[in-house]
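Shown below is the structure under consideration.
Removed from the display is one protein chain of the complex; every other protein chain stays in position.
Moving on to chain A:
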Amino acid sequence: MSTVVDIRNLGVSFATDAGAVKAVDDVSLSVARGEVLAIVGESGSGKTVTAKTILGLLPETATTSGAVVLSNREGTRETDIINLSTHQLREVRGTDVAMVFQEPSTALNPVYTVGWQIMEGIRAHGDVSKKEARAKAIDILRRVGIPDPEERVDHYPHQFSGGQKQRVVIAMALVLDPGLIVADEPTTALDVTVQAEILDLLRKCRDEFGTAIVLITHNMGVVADLADRVAVMYEGNVVEQADVETLFSAPQADYTKALLAAVPYVGHGAASAVERVAARAAGWAELTPVVEARGLEISYPGRFGRPGFRAVDGVDFVIRPGEVLGLVGESGSGKTTIGRAIAGLTKVTGGSLQVLGAEMNGIRERNFRPLRSRLGFVFQDPASSFNPLLTIAECVAEPLIIHGRAKDANAARARVNELLEAVQLPRAYGDRYPHELSGGQRQRASLARALALEPELLIADEPTSALDVSVQARVLELFAELQREFGFASLFISHDLAVVDLLADRIGVLYRGSLVEEGTGAEVLGAPKHPYTQRLLASLPVPDPVAQAERRAELRRIREAG
C-alpha cells in the first residue's frame, strides 16, 4: 500500500441562501508516501474544500459524496473519512493527517505557550506524561529550526516572528509523526524571504520525516519550488494532473496554459520600460516632479510616552510627470505608509514631501482638499473599497460630484459610462452593486473612479495582491494601457517584484523604512547591488522547476555568504 490518501469521486455541496452551491464536483486524486502533491487553482476552484475534506473539517452545511480513504503511516489501517463519526475523526487527526494553516498568527492561541499547545496535541493522543511530552515538544521545535528550543518552548506566540510562528505550526503538525500533512496556502501570509525558508522546511519534512504533503496554493512559483506532482483544479474539477516538470514544460489543458501564461516573470518588463523611455520628449528630466521626497520621515506615535515607531526613515525619491515609480518591500517596510502620506491620509512627521507643489509636512486638510482632484488612489482590497449601498455608477460619480463637475449621479452618468468603458466594463455594470461584481471587475471600477478626474498622479497600493493570477494579469494590462492613454504619473506599491517590473519605469526597494536601492528595472532587478535586494530577488520563486532549483542553490549561497 503506497498511497497515503486516495480521494475517489469526491463531490461537495454547500447549502447557502442562494440555494445549493457545488464546490467540488467529482474529484479523484491520490497521494503517495513521501510525495508533495500541489493542488493549484484560483479562488473558488474547490482546492481548499478538497483539502479540508481530507481532515473532515467541512462545516455542517456541507454534504459530501464519494470516498476519501486515508491510511496511517505504517499502512496497516485504512479509513474512509467521509463516514467517520466525530470521535473517530479526532483519533485520525494529528496521528494520520495534520494541517498547516495559512495564517500562523491566528492558528496559535495567544494565551498559551507554544510548548503547551504542542503538548496538548501529544497528550490528546495517548497516555504520555507531562515530562515526556515536554521533551518531545522541545525536540520537535529544534527539528523545525527554532533556536534555543529549551527556552523558547515556554514562550508565547507573540514572542515569535511570523516565519517562526509558521515553524511552530508546522512543528505542531509534525509532532505525532503523521503520514500526511495538508498545508493550506502555508506561505501566502508571509514575506518572500520568509516564504523561501518555510518552503525549505517543508522540503525537509518530506525528505527527513518522509511525510507526504498536500500543498494548496495559487502561487505557481511555490509549486515549482516544492511540488513533485501537480493537480490543477478549475470550477470544482481536476483539469490536469502531471508531475511538476511535465506540467510546466508541456501543459496539456487549456486552462493550465492560460494560468501559466498569466504568471508574471521578473525581467519581462524591461522591454516596455525602454520603449517608454525612448518615447519621452527631450527636457523631460527637467520637468517639475509631481512628487518629491527629501529626507521623508513618518513615525507613528507610541503609547504612554514610549517612543513612536518610525515607519519611514529618511527616504528620498522623485516621481516626474508621466512616470511610474514602483515601490517594493516586505510587510512593515513602510511602502504603504509612503503612499498614504502622499494622499494625505497619514501625517508627515519630518523631512519634506512635495505633492503637486504642496508641502505635505504640516499641511492642513483644508488647503490640500483642492489638490485632491489631481490625485487618484486605488486601494488594495476590492471587497471594501466601495460603499456597499451605492451602485457602481454612483461610486464612480462620487469624485465628479464632490469636485463640482456634476450635480448628481444622474448628471454624471454619461461621463461614468465613458469611464467604465475605458476600464473595459460594460455600461450596464454601472447599475449593479459592488457585491455583484467579481474582485477583478471591482478593481477595474476602482481604477475608473480614481481616473474620473483625469488626475496627474495615481497611487496604487497593492492593487492586484487580492486577485487571482489570471485576473491580476488583466488588471495589470489595463493599468499599463490606461497609463499610456491618460499619461498620469504613478506610484505603484507592491510586494511582488515581478508585478512591479511589468509596469514601473523605475523601481525603489524599501527595507525597514529606508530606500536601499533605486533605479530602472534593468538596474535593480538585473544587477542588484544591495544585499537585501539580492536576497529578495533570489527568494522569489520562479514558476519553472528547473530554473527554480538553480535559484534555490543561489539563495543558499547568498544566505551563507551574508
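Odds and ends about this structure:
Methods note: a contact is a pair of C-beta atoms (placed from the backbone, for glycine too) under 8 Å apart; a residue touches a chain by one contact, two chains touch by 3 or more; residues count from 1.
Keep this in mind: contacts and distances are computed from a predicted model.
You can't see one chain of this complex, but its UniProt record names it "ABC transporter permease", from the set "ABC transporter permease", "C-type cytochrome, methanol metabolism-related", "Oligopeptide transport protein" or "2-oxoisovalerate dehydrogenase subunit alpha". Summary of contacts with the chain left out: across A:A261, A:V277 or A:L345, the touching residue is A:L345. Of A:S30, A:S352 or A:S470, it is A:S470 that touches the chain left out of the display. The chain not shown here is touched by just one of A:S28, A:N417, A:S438 or A:T520, and that residue is A:S438.
For the chain missing from the display, the contacting residue among A:G46, A:P178 or A:G508 is A:G46, taking the whole complex into account.
If you put the hidden chain back, the residue from A:I402, A:A480 or A:A522 that touches it is A:I402. Summary of contacts with the chain left out: across A:T61, A:S249 or A:S331, the touching residue is A:T61.
Interface residues of chain A facing the missing partner chain: 11-23, 25-26, 41-49, 52, 58-66, 185, 218, 234-237, 343-345, 369-370, 372-373, 375-377, 379-390, 395, 398-399, 402-403, 424-429, 431-436, 438-440, 442, 446, 449, 466, 468, 470-471.
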